[in-house]
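What follows is a structure written as structure tokens; I'll ask about it next.
One protein chain is absent from this view; the other protein chains keep their places.
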Amino acid sequence: MSFFRLFTILFALIVSFQPALASRIADTDLSSRIVALGAGGFDDLEKAIANLAASGDDRVPAVLDRLGNGELVVRKADGAVFFADKAGTDFRLTDPVTGSDAGLAPKATVEKVKVNNRIRRTIASAVGALTLISPDPAVRRAAAEAVMKSADAAAIPVLNQAIATETVADIRAMMMAARATALLASSASEADKVAAIAAIADLGSRDALGFLSGYTSTEGAVGDAARKAVAAIESRLMLWDIGQNLWYGLSLGSVLLLAAIGLAITFGVMGVINMAHGEMVMLGAYATFTVQEVIRTSWPGLFDYSLLIALPVAFLTAALAGILIERLVIRWLYGRPLETLLATWGVSLILQQTVRSIYGANNREVGNPSWMSGSFSVGDIQITWTRLWIILFAVAVFLALIAVLKRTRLGLEMRAVTQNRQMAAAVGIRTPLVDALTFGLGSGIAGLAGVALSQIDNVSPNLGRGYIIDSFMVVVFGGVGNLWGTLVGALTLGVANKVLEPYAGAVLGKIILLVAIILFIQKRPRGLFALKGRAVEA
Amino acid sequence: MIISFLVDSLDRRGRIVVILLVVLALLVPAGNLLVPEGSAFHVSTYQLTLCGKYLTYALLALSVDLVWGYCGILSLGHGAFFALGGYAMGMYLMRQIGARGVYADPMLPDFMVFLNWKELPWFWQGFDMAWYAFLMVVLVPGVIALLFGWLSFRSRVTGVYLSIITQALTYALLLAFFRNDMGFGGNNGLTDFKDILGFPIQAPGTRAALFAASALMLALGFVVASAVVRSKLGKVLVAIRDAESRTRFIGYRVEHYKLFVWTLSAVMAGVAGALYVPQVGIINPSEFDPSASIEAVIWVAVGGRGTLIGPLIGAVAVNFGKTWFTGVLPEIWLYALGALFVVVTLFLPRGIVGLWDRVVSRRAKPAPDVDGSGRQAGEAA
Partner (left out) sequence: MTDKAEGSLLYLDDVSVSFDGFRAINRLSLVLEPGEMRAIIGPNGAGKTTMMDIITGKTRPDTGDVLFDGSVDLTRLDEAAIANLGIGRKFQKPTVFESHSVEDNIALALKARRGAFAALFHSRSAAEQQRIDTLLATIRLADKRDLLAARLSHGQKQWLEIGMLLAQEPRLLLVDEPAAGMTDAETTETAILLKEIAKTQSVVVVEHDMTFVRALGVKVTVLHEGSVLAEGSLDTVSANPKVIEVYLGR
């Protein structure tokens, strides 16, 4: 971590919270403190910086920033200090106090205020000090974090000052840890350092771990304390890591669920192998892209609602495509699953190429609406809003589908047709219509999955290819014809994948999983929740 | 005895095919090497290599047909065996480069030097010897097929389930071979070959010999397949395809029969891959792509599954179409291929050969022939 970067962070903080710190001293006072920067060697400069910082004026950080960048000059003629911007061979001078233009000056007439690393450090902690006493708690927290990362002994007095006045408990803890890190870097006594380590360990964060691990190879009491503290933090973080991986797994599982659940209808309920299922997902994603494009150009104000508008559009697009495929191709192939597989593969090639011809082969950008951007954390677990919404969406789609199957007339007829086609036809159900609608429903759900996937994956003509094998694995693993099996299958595979990843790496983890599923199917050819008995054989 | 067993197995059509392939093995190289360039009978090296590639595809198609057309096992992963055979050959060719690589390491192929490896991994040992490498061409796909088949057929995974897990198999291998750590050159695969059996690989003579080898190997594969199909074992295979459980209740151990034909077919695919690699000059993980395997299935479907000539015709016809389309109208090719899948499954369940037979038998006697496509709804699921 360079001091310079620390400084920029802090500076950015100040600038962004500008209105909150409107504290100023008299222009003449500030001016004299600034002039002091240009007089004397590094020692004097250091003192001058401290003096300047002590003013607490909100113009100070800009001055220090310029100083750190080497853009502060002294006019040889009168010793006045200015901001300098290159203008050809000359410098354009700006008054640091008033911000007014002080005209052009030839290079020879001014002298740059030189800085070295020590000075940069001083600047950093000075800015840190300024922000540590900011009235805005968020600025103080960020400042304490930044100072902690810099671990600069020079910041100790400022920190002491800040700690004394700090009222928010966790910011105060952060400041104390920052002081401890600074202390460790200084030449304080061993006992102080051990106490400092304890203070840092109390934080338990990843930063603390990173910092402390730098001391584990130290001899003596400090090293012992550091090793102990690192072990303690690691075991605590491991739990959080497991939590984080579970979250990632849940998130992947919900994506798999979305992709597979439509397949659970077409394959699981109807027994149709639709290799173009992935392309239904892709159509949904492109429908989302198109809706966003139209909104972007015509009604930009509606952008935040674009996904909600895209949902029905994607559903209907994919469902219509599905119904067309069923009527034109699949219905001629009922009872011949292997032929269906080949024909729908052909359909998938045609769909891919069609989309490629219309939208081009490159990835298309689908934006996040504001309510889906950003993230928050629970403990040490990072949760992005996108992923959270996708999980909720997957659950909603799943429950809605169950409801459709269990509670609607269509669901009843669907189940009737799958259980006994002749009988269903005999009691007056129009089986061709039910077939088409069932297939449309499965495809439409794939379209909905496309809306969700457009938020986290590249929208390209190959989008569907990446999901088709995974989806089949989920359905087969969970047990064909059982929606709850698909849910369990998707979540199991998602979590297993993410739990394996840290140990085996992403690719090897996936290979292990594929092999595991291949072996699993050998043991239970009909999946986790298989139906048994004569009905299946028929 | 074996030879008479093999030769007796050919019917009239089969003999024509074998003779044609042998003639091809002689004439095409002659057309390339002996006929002067200006002549109408001259075969360019590009055409020669292209045709050689088609012949290896035909052998792959034949192997797919053996399991699908005759035993009802739709493999969506035969490309994996093809690629494994190809990699075994590729490893031999890599070792032949020796110190002529960019890094001039006498032992290590370039990509290993690039990855900073210090010594040859154990599974690369022995590939400097041709006999060992050729053995591996047969053994690696064979053993993997044997293991996979033993597990799957024993637990009676059939129909689409089997198709899906064969696809998973090739997908898993695709991912694995993409990894640099696996030691197969990762993304780039194996390429920049110099010579084979001591002959420079780019030389016209070598290319002609490779073509002849492909044609003869296809002929051999055809004779073997024909012998298998026309034996009692072949009839049991068809019986399994049409009514698996009936075959069991007669006392046949269905899994043993499936395992036999599955392994044989994988070996054929592996040999095809091994002949393919020196002719195209590269092998990379894309050969494991599930879509490549499915494409091989459509060659069989187009030509006519359950016939031995069908896959040969299909493989050559479709790939000729692919070469032509990608040269003239590249955007149209995927439409054409996609449409081919749909049209063949819907309207031509017996492929070109089936169509031809129907035309011939119509002309011979007016009574229309029964469509014996074996539509057995009960067994299909």
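Note that the chains are named A and B in the order they appear, and that numbering of residues resets to 1 at the start of each chain.
What we mean here is this: a residue touches a chain if its C-beta (ideal position, glycine included) is under 8 Å from a C-beta of that chain, and two chains touch if they have at least 3 such contacts.
The shown structure was predicted, so the numbers you read here are calculated from the model rather than taken from an experiment.
Asker: Which of B:L220, B:L233 or B:V280 sits in contact with the chain that's absent?
Answerer: Of the listed residues, the one touching the omitted chain is B:L233.
Asker: Thinking of the whole complex, not just what is shown, which of B:I164, B:L218 or B:V254 touches the missing chain?
Answerer: B:V254
Asker: Any idea which of B:D181, B:D242 or B:E331 touches the chain not displayed?
Answerer: Of the candidates B:D181, B:D242 or B:E331, B:D242 is in touch with the missing chain.
Asker: List the residues of subunit B that touch the chain left out of this view.
Answerer: Looking at subunit B, the ones touching the missing chain are residues 5, 228, 231-233, 235-236, 238-239, 241-243, 245-254, 256-257, 259-260, 370, 372, 374, 376, 378.
What we mean here is this: only the chains that are shown with their structure count from here on.
Asker: Can you give the whole-Å distance between the Cα centres of subunit A and subunit B?
Answerer: Each chain's C-alpha centroid was found; their separation is 45 Å.
Asker: Name, in rising order, each residue of subunit B that touches subunit A in their complex.
Answerer: 74, 76, 148, 151-152, 154-157, 159-161, 163-165, 167-169, 171-172, 175-176, 178-179, 290-291, 294, 297-298, 301, 331, 334-335, 337-342, 344-346, 349, 375, 377-378, 380-381
Asker: Quick check: in the complex, which residue numbers of subunit A touch subunit B?
Answerer: 271, 273, 329, 332-333, 335-343, 345-350, 352-354, 357, 465, 469, 472-473, 476, 507-508, 510-511, 514-515, 517-519, 521-523, 525, 538
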